[in-house]
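With one protein chain removed, the remaining protein chains of the complex are shown where they sit.
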Amino acid sequence: MLTVRFFSLIREALDCEELQVEHNAAMLTVDDLKVSLVGTGGDQWREALYQPNVVHALNQRVVNTDHPLKDGDEVAFFPPMTGG
Amino acid sequence: MLTVRFFSLIREALDCEELQVEHNAAMLTVDDLKVSLVGTGGDQWREALYQPNVVHALNQRVVNTDHPLKDGDEVAFFPPMTGG
Amino acid sequence: MSVLVQESPFSVDSQLRILLASNRGAGLVTFTGYLRDFSEAGAIEALELEHYPGMTERVLEELGALAARRFGLRGWRIVHRYGRIEEQDPIVWVGVLADHRHEAFSGCQFIMDTLKTKAPFWKKEFMRDGRVVWVQSKLDDTEREQAWQEDVYE
Partner (left out) sequence: MSVLVQESPFSVDSQLRILLASNRGAGLVTFTGYLRDFSEAGAIEALELEHYPGMTERVLEELGALAARRFGLRGWRIVHRYGRIEEQDPIVWVGVLADHRHEAFSGCQFIMDTLKTKAPFWKKEFMRDGRVVWVQSKLDDTEREQAWQEDVYE
(Lines give C-alpha, C1' and ligand atoms only; values in the text may rest on other atoms or scores of the structure.)
Protein backbone atom coordinates (compact mmCIF):
# COMPACT_ATOMS: atom_id res chain seq x y z
CA MET A 1 0.00 0.00 0.00
CA LEU A 2 0.97 3.63 -0.54
CA THR A 3 -0.14 6.44 1.75
CA VAL A 4 -1.08 9.53 -0.27
CA ARG A 5 -1.51 12.90 1.44
CA PHE A 6 -2.81 16.23 0.23
CA PHE A 7 -2.25 19.67 1.76
CA SER A 8 -3.53 23.23 1.51
CA LEU A 9 -5.57 24.13 -1.56
CA ILE A 10 -5.02 20.72 -3.16
CA ARG A 11 -6.52 19.10 -0.04
CA GLU A 12 -9.44 21.55 -0.26
CA ALA A 13 -9.96 21.06 -4.01
CA LEU A 14 -10.10 17.26 -3.57
CA ASP A 15 -11.86 17.38 -0.21
CA CYS A 16 -9.38 14.69 0.79
CA GLU A 17 -6.58 14.62 3.35
CA GLU A 18 -5.27 11.13 2.98
CA LEU A 19 -5.73 8.00 0.87
CA GLN A 20 -4.43 4.46 0.96
CA VAL A 21 -3.64 3.25 -2.57
CA GLU A 22 -2.76 -0.27 -3.64
CA HIS A 23 0.78 -0.36 -4.99
CA ASN A 24 1.15 -2.52 -8.08
CA ALA A 25 4.07 -3.46 -10.27
CA ALA A 26 3.02 -1.05 -13.04
CA MET A 27 3.17 1.93 -10.68
CA LEU A 28 6.87 2.63 -11.06
CA THR A 29 7.05 6.35 -10.37
CA VAL A 30 5.22 9.29 -8.78
CA ASP A 31 4.02 10.10 -12.31
CA ASP A 32 2.37 6.67 -12.56
CA LEU A 33 0.63 7.24 -9.23
CA LYS A 34 -0.75 10.57 -10.51
CA VAL A 35 -2.09 8.90 -13.66
CA SER A 36 -3.75 6.26 -11.52
CA LEU A 37 -5.29 8.85 -9.13
CA VAL A 38 -6.71 10.88 -12.04
CA GLY A 39 -8.00 7.67 -13.66
CA THR A 40 -10.08 7.05 -10.53
CA GLY A 41 -10.90 10.64 -9.59
CA GLY A 42 -11.56 12.25 -12.96
CA ASP A 43 -11.29 15.88 -14.10
CA GLN A 44 -11.36 17.46 -10.65
CA TRP A 45 -8.32 15.41 -9.69
CA ARG A 46 -6.57 16.11 -12.98
CA GLU A 47 -7.03 19.83 -12.45
CA ALA A 48 -5.75 19.73 -8.87
CA LEU A 49 -2.78 17.41 -9.37
CA TYR A 50 -1.57 18.86 -12.67
CA GLN A 51 -1.79 22.56 -11.86
CA PRO A 52 1.53 24.34 -12.33
CA ASN A 53 3.93 24.37 -9.36
CA VAL A 54 2.55 21.30 -7.58
CA VAL A 55 5.23 20.04 -5.19
CA HIS A 56 5.69 16.28 -4.80
CA ALA A 57 7.13 14.74 -1.63
CA LEU A 58 8.15 11.12 -1.21
CA ASN A 59 8.64 9.94 2.37
CA GLN A 60 8.67 13.57 3.43
CA ARG A 61 11.31 14.72 0.96
CA VAL A 62 10.62 16.80 -2.13
CA VAL A 63 11.24 14.76 -5.31
CA ASN A 64 10.74 14.93 -9.06
CA THR A 65 7.77 13.04 -10.50
CA ASP A 66 10.01 10.47 -12.16
CA HIS A 67 11.18 9.28 -8.73
CA PRO A 68 10.66 5.51 -8.29
CA LEU A 69 8.00 4.26 -5.86
CA LYS A 70 7.99 1.19 -3.66
CA ASP A 71 5.40 -0.44 -1.46
CA GLY A 72 4.96 1.36 1.87
CA ASP A 73 5.98 4.78 0.56
CA GLU A 74 4.25 7.98 1.67
CA VAL A 75 3.57 10.40 -1.19
CA ALA A 76 2.31 13.96 -0.69
CA PHE A 77 1.02 16.62 -3.07
CA PHE A 78 0.94 20.29 -2.14
CA PRO A 79 1.31 23.82 -3.52
CA PRO A 80 4.53 25.84 -3.04
CA MET A 81 5.27 26.37 0.63
CA THR A 82 4.64 29.69 2.36
CA GLY A 83 6.16 29.40 5.82
CA GLY A 84 7.80 31.96 8.06
CA MET B 1 38.57 78.86 26.04
CA LEU B 2 38.62 75.45 24.39
CA THR B 3 37.82 72.22 26.17
CA VAL B 4 40.20 69.47 25.09
CA ARG B 5 39.45 65.84 25.93
CA PHE B 6 41.45 62.65 25.59
CA PHE B 7 40.19 59.07 25.55
CA SER B 8 41.48 55.52 25.76
CA LEU B 9 45.17 54.96 25.23
CA ILE B 10 45.78 58.63 24.37
CA ARG B 11 44.28 59.57 27.76
CA GLU B 12 46.53 56.99 29.40
CA ALA B 13 49.66 58.05 27.50
CA LEU B 14 49.12 61.69 28.52
CA ASP B 15 47.73 60.87 31.94
CA CYS B 16 45.18 63.56 31.17
CA GLU B 17 41.42 63.40 30.69
CA GLU B 18 40.56 66.99 30.04
CA LEU B 19 42.25 70.40 29.59
CA GLN B 20 41.05 73.96 29.26
CA VAL B 21 43.13 75.81 26.63
CA GLU B 22 43.07 79.52 25.88
CA HIS B 23 41.78 80.10 22.34
CA ASN B 24 43.74 82.78 20.49
CA ALA B 25 43.43 84.31 17.05
CA ALA B 26 46.40 82.31 15.69
CA MET B 27 44.73 79.00 16.58
CA LEU B 28 42.68 78.67 13.42
CA THR B 29 42.31 74.90 13.08
CA VAL B 30 42.53 71.62 14.98
CA ASP B 31 46.03 71.31 13.51
CA ASP B 32 47.04 74.57 15.17
CA LEU B 33 45.70 73.32 18.51
CA LYS B 34 47.81 70.16 18.19
CA VAL B 35 50.94 72.21 17.49
CA SER B 36 50.21 74.31 20.56
CA LEU B 37 49.60 71.26 22.78
CA VAL B 38 52.86 69.63 21.67
CA GLY B 39 54.68 72.95 22.17
CA THR B 40 53.61 72.87 25.82
CA GLY B 41 53.72 69.13 26.43
CA GLY B 42 56.82 68.06 24.54
CA ASP B 43 57.78 64.71 23.01
CA GLN B 44 55.34 62.57 24.96
CA TRP B 45 52.47 64.64 23.62
CA ARG B 46 53.87 64.65 20.10
CA GLU B 47 54.07 60.89 20.14
CA ALA B 48 50.52 60.48 21.48
CA LEU B 49 48.78 63.07 19.30
CA TYR B 50 50.62 62.32 16.03
CA GLN B 51 50.45 58.54 16.11
CA PRO B 52 48.77 57.12 13.01
CA ASN B 53 44.97 56.79 13.05
CA VAL B 54 44.27 59.40 15.76
CA VAL B 55 40.63 60.47 15.44
CA HIS B 56 39.74 64.13 15.98
CA ALA B 57 36.29 65.23 17.15
CA LEU B 58 35.02 68.80 17.25
CA ASN B 59 31.92 69.38 19.34
CA GLN B 60 31.37 65.62 19.39
CA ARG B 61 31.61 65.12 15.63
CA VAL B 62 34.56 63.56 13.84
CA VAL B 63 36.40 66.14 11.72
CA ASN B 64 39.58 66.57 9.70
CA THR B 65 42.46 68.40 11.36
CA ASP B 66 42.05 71.41 9.04
CA HIS B 67 38.61 72.09 10.51
CA PRO B 68 38.33 75.69 11.82
CA LEU B 69 38.13 76.28 15.58
CA LYS B 70 36.22 78.93 17.50
CA ASP B 71 36.12 79.97 21.13
CA GLY B 72 34.03 77.62 23.26
CA ASP B 73 34.63 74.54 21.09
CA GLU B 74 35.16 71.08 22.55
CA VAL B 75 37.93 69.12 20.86
CA ALA B 76 38.65 65.45 21.52
CA PHE B 77 41.49 63.11 20.54
CA PHE B 78 41.13 59.36 20.58
CA PRO B 79 42.18 56.14 18.83
CA PRO B 80 39.89 54.33 16.35
CA MET B 81 36.66 53.26 18.02
CA THR B 82 36.04 49.66 19.03
CA GLY B 83 32.40 49.51 20.09
CA GLY B 84 29.84 46.76 19.84
CA MET C 1 16.44 18.90 19.46
CA SER C 2 16.57 22.57 18.51
CA VAL C 3 13.25 22.63 16.69
CA LEU C 4 9.84 23.30 18.19
CA VAL C 5 6.69 23.16 16.05
CA GLN C 6 3.57 23.76 18.08
CA GLU C 7 0.02 25.03 17.85
CA SER C 8 -0.07 27.12 21.01
CA PRO C 9 1.56 30.54 21.34
CA PHE C 10 5.15 30.62 22.55
CA SER C 11 7.16 33.09 24.57
CA VAL C 12 10.16 34.62 22.82
CA ASP C 13 11.83 35.12 26.22
CA SER C 14 11.56 31.42 27.09
CA GLN C 15 12.81 30.30 23.69
CA LEU C 16 15.83 32.57 24.04
CA ARG C 17 16.53 31.15 27.50
CA ILE C 18 16.40 27.61 26.10
CA LEU C 19 18.90 28.51 23.37
CA LEU C 20 21.28 30.22 25.79
CA ALA C 21 21.04 27.42 28.36
CA SER C 22 22.96 25.03 26.14
CA ASN C 23 25.05 27.27 23.91
CA ARG C 24 27.13 30.42 24.19
CA GLY C 25 28.56 32.70 21.53
CA ALA C 26 29.78 36.27 21.25
CA GLY C 27 27.00 37.19 18.83
CA LEU C 28 23.31 36.32 18.97
CA VAL C 29 20.92 37.18 16.14
CA THR C 30 17.22 36.49 16.41
CA PHE C 31 14.37 36.87 13.96
CA THR C 32 10.75 37.01 15.07
CA GLY C 33 7.98 36.98 12.49
CA TYR C 34 4.67 38.47 13.54
CA LEU C 35 1.32 38.31 11.83
CA ARG C 36 1.21 41.12 9.29
CA ASP C 37 -2.04 43.07 9.67
CA PHE C 38 -2.09 43.92 5.98
CA SER C 39 -1.23 41.94 2.86
CA GLU C 40 -1.68 42.36 -0.90
CA ALA C 41 -5.21 41.05 -0.41
CA GLY C 42 -6.18 43.70 2.20
CA ALA C 43 -6.62 43.97 5.96
CA ILE C 44 -5.99 40.69 7.79
CA GLU C 45 -7.84 39.53 10.89
CA ALA C 46 -6.20 36.17 11.46
CA LEU C 47 -4.03 33.55 9.84
CA GLU C 48 -4.31 29.78 9.70
CA LEU C 49 -1.13 27.83 9.17
CA GLU C 50 -1.38 24.30 7.84
CA HIS C 51 1.70 22.11 7.95
CA TYR C 52 2.92 18.59 7.20
CA PRO C 53 3.58 17.03 10.61
CA GLY C 54 6.81 15.06 10.60
CA MET C 55 8.17 16.56 7.40
CA THR C 56 8.13 20.04 8.97
CA GLU C 57 10.27 19.01 11.93
CA ARG C 58 12.65 17.07 9.70
CA VAL C 59 13.12 19.95 7.23
CA LEU C 60 13.75 22.43 10.05
CA GLU C 61 16.21 20.10 11.83
CA GLU C 62 18.16 19.59 8.60
CA LEU C 63 18.06 23.31 7.84
CA GLY C 64 19.44 24.25 11.27
CA ALA C 65 22.19 21.64 11.01
CA LEU C 66 23.10 22.87 7.52
CA ALA C 67 23.24 26.49 8.69
CA ALA C 68 25.40 25.46 11.66
CA ARG C 69 27.92 23.75 9.37
CA ARG C 70 27.90 26.43 6.70
CA PHE C 71 28.27 29.42 9.02
CA GLY C 72 30.08 27.79 11.93
CA LEU C 73 27.24 28.49 14.36
CA ARG C 74 27.67 27.79 18.08
CA GLY C 75 23.97 27.14 18.53
CA TRP C 76 20.60 27.58 16.88
CA ARG C 77 16.90 27.14 17.60
CA ILE C 78 13.88 27.31 15.28
CA VAL C 79 10.33 27.70 16.63
CA HIS C 80 7.29 27.76 14.34
CA ARG C 81 3.59 27.77 15.10
CA TYR C 82 0.77 26.20 13.15
CA GLY C 83 -2.99 26.51 13.46
CA ARG C 84 -4.82 29.77 13.96
CA ILE C 85 -2.70 32.83 14.73
CA GLU C 86 -4.32 35.95 16.11
CA GLU C 87 -3.06 39.47 15.53
CA GLN C 88 0.36 40.38 17.01
CA ASP C 89 1.27 36.82 17.93
CA PRO C 90 4.71 35.64 16.86
CA ILE C 91 4.54 32.96 14.13
CA VAL C 92 8.19 32.07 13.84
CA TRP C 93 11.31 32.62 15.95
CA VAL C 94 14.85 31.80 14.91
CA GLY C 95 17.85 32.38 17.18
CA VAL C 96 21.47 31.69 16.24
CA LEU C 97 24.72 32.04 18.17
CA ALA C 98 28.13 32.49 16.58
CA ASP C 99 31.60 33.69 17.46
CA HIS C 100 31.31 36.62 15.07
CA ARG C 101 28.35 38.82 14.29
CA HIS C 102 28.56 38.40 10.54
CA GLU C 103 28.17 34.63 10.78
CA ALA C 104 25.26 35.08 13.18
CA PHE C 105 23.45 37.47 10.81
CA SER C 106 24.09 35.27 7.78
CA GLY C 107 23.08 32.08 9.58
CA CYS C 108 19.80 33.54 10.80
CA GLN C 109 18.94 35.09 7.44
CA PHE C 110 19.84 31.87 5.60
CA ILE C 111 17.53 29.87 7.87
CA MET C 112 14.65 32.32 7.38
CA ASP C 113 15.09 32.63 3.60
CA THR C 114 15.24 28.86 3.20
CA LEU C 115 12.44 28.08 5.65
CA LYS C 116 10.08 30.32 3.63
CA THR C 117 10.23 28.08 0.59
CA LYS C 118 11.39 24.70 1.97
CA ALA C 119 9.43 24.10 5.19
CA PRO C 120 5.99 22.60 4.48
CA PHE C 121 3.75 25.36 5.82
CA TRP C 122 0.83 26.95 4.02
CA LYS C 123 -0.78 30.21 5.07
CA LYS C 124 -4.45 31.02 4.80
CA GLU C 125 -5.45 34.61 5.51
CA PHE C 126 -8.78 35.51 7.06
CA MET C 127 -9.54 39.02 5.84
CA ARG C 128 -11.49 41.65 7.74
CA ASP C 129 -14.01 41.80 4.89
CA GLY C 130 -14.79 38.09 5.33
CA ARG C 131 -12.74 36.66 2.45
CA VAL C 132 -10.45 33.69 3.03
CA VAL C 133 -7.30 33.61 0.87
CA TRP C 134 -4.47 31.09 0.51
CA VAL C 135 -1.22 33.04 0.44
CA GLN C 136 0.66 32.62 -2.84
CA SER C 137 4.37 31.89 -2.71
CA LYS C 138 6.39 34.91 -3.74
CA LEU C 139 8.90 34.87 -6.57
CA ASP C 140 10.93 37.16 -4.35
CA ASP C 141 11.17 34.45 -1.67
CA THR C 142 12.27 31.84 -4.19
CA GLU C 143 14.95 34.16 -5.54
CA ARG C 144 16.29 34.89 -2.08
CA GLU C 145 16.50 31.20 -1.31
CA GLN C 146 18.24 30.45 -4.60
CA ALA C 147 20.75 33.24 -4.05
CA TRP C 148 22.06 31.24 -1.05
CA GLN C 149 22.50 28.18 -3.26
CA GLU C 150 24.54 30.09 -5.84
CA ASP C 151 26.58 31.48 -3.00
CA VAL C 152 27.88 27.99 -2.25
CA TYR C 153 29.66 27.76 -5.58
CA GLU C 154 31.13 31.24 -5.56
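As written, the chains take the letters A, B and C, and residue 1 is the first residue of each chain.
Rule of thumb we're sticking to: contacts are C-beta pairs under 8 Å (C-beta built on N, C-alpha and C of every residue); 3 or more make two chains touch, one makes a residue touch a chain.
Keep in mind that what you see is a predicted model, and the values were worked out from it rather than measured.
The chain not shown here is in contact, across the full complex, with B, C. Of the listed residues C:Val3, C:Cys108 or C:Val135, the one in contact with the hidden chain in the full complex is C:Cys108.
Touching residues on chain B toward the chain that is not drawn are 5, 7-9, 11, 53, 57, 60-62, 76, 78-84. Although one chain is hidden here, its contacts on chain C can still be listed: residues 12-13, 16, 24-36, 88, 99, 101-102, 104-105, 108-109, 112, 144.
We take it that only the chains that are shown with their structure count from here on.
In terms of the distance between Cα centroids, chain C is separated most widely from B.
If you average the CA atoms of chain A and of chain C, the two centres end up 26 Å from each other.
For the pair chain B and chain C, the distance between mean C-alpha positions equals 49 Å. For chain C, no residue reaches two or more other chains under the stated contact definition.
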